[in-house]
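Heads up, one of the protein chains got dropped from this complex, but the rest are sitting where they should.
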Amino acid sequence: MTPIHTLHILNKAPEHPRSVACMGALMPGDALLLTENAVLALAAQCSTLAGIRVYALAPDVAARGLGQCTGEAALVDYPAMVDLTAQAQNVISW
Amino acid sequence: MSTLIVIDQPPYGTWAGREALDMAFSLAAFDQPVALLFTGAGVNWLRKLQETSEVEQKSVEKNLSAAPIFGVEAMYADAAACVRYRLTLEDMVAGVVMSESSSDLLNQYKHTAFAG
Partner (left out) sequence: MAAIQLQNYTLVITGAPYSSQAPQTALSFARSAIAAGHTLDRVFLYGDGVHLASAFSAPPSDETSWPAEWAIFLKDNDIPGVACVASALRRGLVNESEQKRYELPASNLLEPFVIAGLGEWVEGTMASSRVIYFHAGG
């Protein structure tokens, strides 16, 4: 697995201004982890992001009834979330 | 380790921006390199001629003018947000640098933090 430059942890619904800012800040080599209400993006029609790995926190996905529509996103549990933060060179919590 | 503190909330009606400024001042007090990025509605922090006596809050303009004195290395304003809120460098407090690409700026800092 190629190293993650910046892991962006997003916990806000797609309409939130900070979600919009986060999407605009993603660079090739970064990874995006959707947590809490950010997983609602899996239900909305979102464009795929070239060169960006997308993860979603499974307990938040399951809680919101979105287990069937994860699309391109890889589901991770809390231990895997910890792993992502340990692997990434930088972490930004939006 | 250089830190970028991001303020994306308006100056009044919420406290998160003030608490972000306190974070920046604390880092500077410990001689840690720190800069501020104002983006989204946060660029309204930078507007001159804020008159706050009628809302009974301290003017953030005064707080901000202390930033260079405390050792905050730079104050960046997101250029697109400034266009949206009709802010030019002339309308803003002294010492602001326009940032054409906030994602490039984020990449330059090891540690990026919002206050809330």
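Descriptive notes on the structure:
Order as written gives the chain letters A and B; numbering starts at 1 within each chain.
Note that in this section a contact is a pair of C-beta atoms (placed from the backbone, for glycine too) under 8 Å apart; a residue touches a chain by one contact, two chains touch by 3 or more.
These numbers come from a predicted model, not from an experiment.
Considering the whole complex, the hidden chain is in touch with A, B. Contacts to the hidden chain, counted on chain B, fall at residues 1, 3, 15-16, 19, 22-23, 26-27, 29-30, 32, 111, 113-116.
For chain A, the residues touching the chain absent from view are 1, 9, 11-13, 16, 18, 35-38, 57, 59, 77-79, 81-83, 85-87, 91, 93-94.
The definition used in the following text is that only the chains that are shown with their structure count from here on.
Those residues of chain B that touch chain A in the complex are listed here as 8, 39-41, 102-103, 106-107, 110-114.
Interface of chain A with chain B (complex): residues 5-6, 17-18, 21, 24-27, 90, 92-94.
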